[in-house]
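Yeah, one chain of the complex is gone here, protein chain that is, but the others are all in their spots.
Each chain carries a letter (A and B) given by its place in the written order, and its residues are counted from 1.
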Amino acid sequence: MAAVTLKNVVKRFGVFEIVHGANIDVNDGEFVVFVGPSGCGKSTLLRMIAGLEDISGGEIAIGGKVVNNIEPADRGIAMVFQSYALYPHMSVEQNLSFGLRMNGNPKADTERRVKRASEILRIAELMKRRPRQLSGGQRQRVAIGRAIVREPQVFLFDEPLSNLDAELRVQMRVEISRLHKELGVTMIYVTHDQTEAMTLADRIVVLNAGNIEQIGAPLDLYDDPANRFVAGFVGSPKMNFMAAKVVGNDEGAAIVALANHCGAKLRKPLSGAPPAVGAEIVLGVRPEHFFEAGEGDCDIAVKADVAEHLGSVSYVYANAGPEELIIEREASRQRANGDQMVVSIKAGRSLLFDKSGARIR
Amino acid sequence: MSSRSSSRRSSARLGRGIALHLFLTPLALIWLFPLWMMVIFSTMPDRGIFSPSIELLPHGNFLDNVNNLQRDTNFIGAIGISVSVAVTYTFLSVLLTSMAGWALARYQFFGKGVVVAIILGTITLPYAVVLIPQFIMVARDFKLANTWVALIVPPLFNSLGVLFMRQSFSMMPGDLFDAARVEGVKEWRIFLFVALPLARPMLAALAIILFLASWNNYLWPLLINSKPGAMTAPVALGTLIGLTKVSWGGIMAGAVMLTVPMLVVFVLLQRHFVAGIAAGAIK
């Protein structure tokens, strides 16, 4: 078992720098998820940890040992690929044992490890089959099994669930969680799906365009995002953003007026210095933080455009002046297109961001 | 759609179908004619070939013709050389071209662009340009004329095969090889135990094309292995064409022995054949 440390890690392809100095400390036994939109550099980062990509700058250490110039096989890692990367011409058993056999591992030990992996993943009855005879979920299990067989210090997962249908994805997510508890080893997991990140991670690393936006526990990112990007990326549906203006200061609190809605002012207590009066800012409100008219600090009249009824709740996509808001409501068949409604927001349930997107705390 | 317009449509299709077959059938017969005549000639005695009557059906003289051919030149021996050379050549060439194709498809390395440019450049370079120095080198400098090495080694360089294998390997998912790398499998083992087994259909296509090329090769063996005991089958057969006192039934029997096995292979493995030839152009 081992901790993984990234120090100022940079990746360049030719003149293009796609990872701009990443610093991440993954603790021993921790489950860390790298999440971000496609092209943010998360997979590249993972492949650099695996040793499949060269490190253009900085340092990666696994278990306290710098691995920049160490071959992938000698880093004590195992990797599960998005495409599963099962060898199509080998049986499940041969897939699991291939790496060990190729490296002259004693036969008895190989058999023991394969047996153990097949028991952990409950694939013992599939051992003689070829990958093409397996379902998507079974292939995924075999791919994970192949990683287990290596008895690695660190598991690396590269979007392992993105080829599965929704139901299987939930099931495998639980399975991977169970595996983490059972094996207790460090796991680094890459995904673009923030739900996966929220449900699996001890800590999440949010990446955007080669930069780390924030590192933190799932609910910390949700409750206390460092910037507008993280606030928008974490949580589903997305957080709503409304143009606003600072109209005054009051004992460490900012007095904020929405640009397009309600005359009332919001009083937002801040821990830091409040921004200058007159500054244009952005106010963020999550869909679930809209209240019935009059219950909050400020009422907003909206016109429902589309309503999605999910059963437990409904999401109303509404036009509010020039802005479009997503509002979570109690499930109701009544709501329909074109309905007028009034909702209310609370200062305590909103976040402030400056023009650059940084959080105003 | 009304039933009338649908029947009009189907009768138009029928008309076009008939026209298609009326045109294509005679063309196909013309195309098969030389092969058919080759077989007919090979079963006829010489006096039958050189008679005024039109003979379009097989006779029973094939084995006599084989004997006549064997009397004119040691054709069976030449076939033996041709088979051994083609088998060895095919094995070595498949290995060499797939190794090179693998490197070009799967590694990033200094000078890659140059290597690819060279290979592309040689596609359109006439073989004549290298023929003379090759001959001087092999015959005079290496003193290898009339040996198997001379027949096998110089033709080992081929460009379309490498491009075909490069294409085949680069179409495979890269994760597969990365997975093996993470497991500590050495590169040459990845090539041998992961890449090659996956490329089996492409290797089959390549092998067939290379075997055929070696089997039918004429100019180079004609130049370099001209001694009677060292000739390949096409060269041995070629020496008879144009001689006056020679059995033409025998020559035709030889042509049949060179051609019919390849036709059988072609029928059995048409898919691979077509894939191998088509791969040259379709990227």
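To be clear about the criterion, contacts are C-beta pairs under 8 Å (C-beta built on N, C-alpha and C of every residue); 3 or more make two chains touch, one makes a residue touch a chain.
Criterion: contacts and distances are computed from a predicted model.
One chain of this complex is left out of the view, and of "ATP synthase gamma chain", "Sulfurtransferase", "Lactose ABC transporter permease" or "Cytochrome c domain-containing protein", the protein name its UniProt record gives is "Lactose ABC transporter permease". From the set B:Leu63, B:Met171 or B:Ile241, the residue in touch with the chain omitted from the display is B:Ile241, counting the whole complex. Residue-wise, the contact with the chain that is not shown comes from B:Thr97, picked out of B:Thr43, B:Thr97 or B:Ser168.
By the touch criterion stated above, the residues of chain B touching the omitted chain are 13, 16-17, 20-21, 23-24, 27-29, 31-32, 34-35, 37-38, 41, 49-54, 96-97, 99-100, 102-104, 107-110, 112, 115, 118, 122-137, 153-154, 156-157, 162, 187-188, 191, 212, 215-216, 218-219, 223, 234-235, 237-238, 241-242, 248, 251-252, 254-256, 258-259, 262-263, 265-267, 270, 273-274, 277-278, 280-282.
One rule holds in what follows: only the chains that are shown with their structure count from here on.
Chain A and chain B have centres, each the mean of its CA atoms, that are 55 Å apart. By the touch criterion stated above, chain B contacts chain A in their complex at residues 173, 175-176, 178-186, 189, 193-194, 197-198.
Residue ranges on chain A touching chain B, taken from their complex, read 47, 50-52, 71-74, 77-79, 81-89, 98-100, 102-103, 146, 150.
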